[in-house]
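Incomplete set of chains, arranged as in the complex.
First chain written, first letter: the chains are A, B and C, and each begins at residue 1.
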């Protein structure tokens, strides 16, 4: 069976995520398509940004399933709308954060979350608690660079991330690094090299490539989220959003 | 100082929440105003419903602060948009769920969450974990009545809730009952009476009256949420939502 | 309804707590009265001191309820006798520690307990665990000044507390400060100002004013502790203490 994965980047800014980023992940039996949202924020750096990104992310997830996707990935480490999307569709929906954190558990005893902004510390703490992974959470570290500036200078970004990764291992006793922003795609190699140069042989998880292959693994084993926990939303009146699937059927 | 509390009911359905519900809570130094949202779902019974309720809830919170409210309560036990609203305003924003669960900690050793629908079990579990209160979570019980049917027959609703409350105390060893839907406003007395008739002297928390008085207590002590954790969202392009406060200032 | 709160300071030393301290908290519908204990220690700085303070604290709580108090606050951050008092009376009994820690949960993700003596670290850790709040406990910090010296130089006390509060935020990632001694009453403003001057906008909880307003909120919502968990003590022979309420009724 061919796996068709839809990557939904829950922001409106074009040019941040390129299809070139994910094309290398494709194989004979795996293809990846990509979409932005049309309604929402330019980038996600707060709970406010997340909140505005979710309604259209759900819309895109429903559309993707309808067009034949058999797995969906939300391209943001806050996993915005993850639970709501799981209610709205039946194909597996993966958040790169949840996927990376659980995979970190297969690789070591404590992960570090290395990300853009210190202000996300509380948001990440709440995700980790909600995912039941507090026992493996070793470290939160931020480089304090706004998301939309990430792409301007990848070399100095990687250097900053590497510094925090090394500190997370040495001072916080982390043994797996989770890159805390999907915009860091492609930095993992340089960070791992920097760790190795310090004698620290620890894996660095680049969440989007990982989520793509994990989604493929779920598809190939026929698994999806528990619809007992994520049943479809009931039909009801909705104002300001168009979800005919979950709105009352007009009688006539 | 006079406390002015805004109660935001994050649904579009008129008639579910009446100002009569909250007027009795007013005092010489405390007034409560009320608003629905204009964009969102008819009721909240899923993660999907929550997601659609949040953007306009944030809008209403900003408006309320601007109009002079010195505390805001989100009138839903899922606390939708609680963190995002805290970023958007500086006056205290209370979720009735978080408020009730912490207050339960002042009254006993383990609370039962007694609510409408079994499908909310996972959503409540994640809230409890994110709030750091797993150690006090004794029981989840549902009566399986849709939210919009609640008001049709308050007597049989109260009876069903009382049955679950009694079971939560007897079988799950809860010693505080938290009513798990703000639509249950006014049922607490009957449920407590039913518990007492079984020799079970346990408090029953009606979350909205409690949140109103707790918000007043925060206002009177000059406390609000930590802006270190909930700083204002940065200004950035937003499509499909109008938040001039957090959008780029047009140059000219 | 008028709320009448009794503040019991569980030490024998006059002059540490003044009625002036609490008078400003009174309102038309809220009055606060105050009492010391007659049997017990001069101050509370150890488990030993706590143990000796409890019997007369219970006596005072029973007396206060009898005289018409509809809420009781034990004026010590070790919450000595909290559970025993709840057994002995039916009106709500609040410990300022438990109240402050739960309120901290409404304001941020992790609290710092900033107090007098390093030796209280273990006592506080056990309270936090018993209250089910370990997940939110970010930091314990002490200024190492004996309790009875607190009032001698409030300015330098506040400065010392502010230093520890800033360190708790910066180094331990706390985002709410809980003042760990009720003798710090009145220092919160200066500490918060010091935090703000460092760009750290975090709330500082002054436990007694907060407990007074929280007690009022409980009274106004008709809530008290679970008598299922805190039933009255059975009547039995008692030597060396006079509690006719809980001693055998003499037959004649």
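Definition applied: a residue touches a chain if its C-beta (ideal position, glycine included) is under 8 Å from a C-beta of that chain, and two chains touch if they have at least 3 such contacts.
Quick caveat, the model's predicted, so the values are computed rather than measured.
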| item | value |
| --- | --- |
| Homomeric assembly size (copies in this file), of which only 3 appear in place | 6 |
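Quick note on the criterion: only the chains that are shown with their structure count from here on.
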| item | value |
| --- | --- |
| Homomeric contact subunit B-subunit C: same or different residue positions, threshold half | same |
| Approximate Å spacing (C-alpha centroids) for the pair subunit B, subunit C | 27 |
| Between subunit C and subunit A, distance of the C-alpha-averaged centres to the nearest whole Å | 44 |
| Multi-partner residues of subunit C (at least 2 other chains) | 108-109, 135, 175 |
| In the complex, subunit A residues that touch subunit C | 121-122, 125-126, 129, 134, 140 |
| List of subunit A residues in touch with subunit B within their complex | 12-13, 38-43, 45-52, 54-56, 58, 81, 83-84, 86-88, 119, 121-123, 126, 129-130, 132, 146, 148, 229-231, 233-234, 236-241, 243, 246 |
| Subunit C contact footprint on subunit B (complex, rising order) | 27-29, 92, 94, 98-99, 102-103, 105-109, 131-136, 169, 175-176, 200-203, 205-206, 209-210, 213-214, 216-218, 220-221, 223-229, 231 |
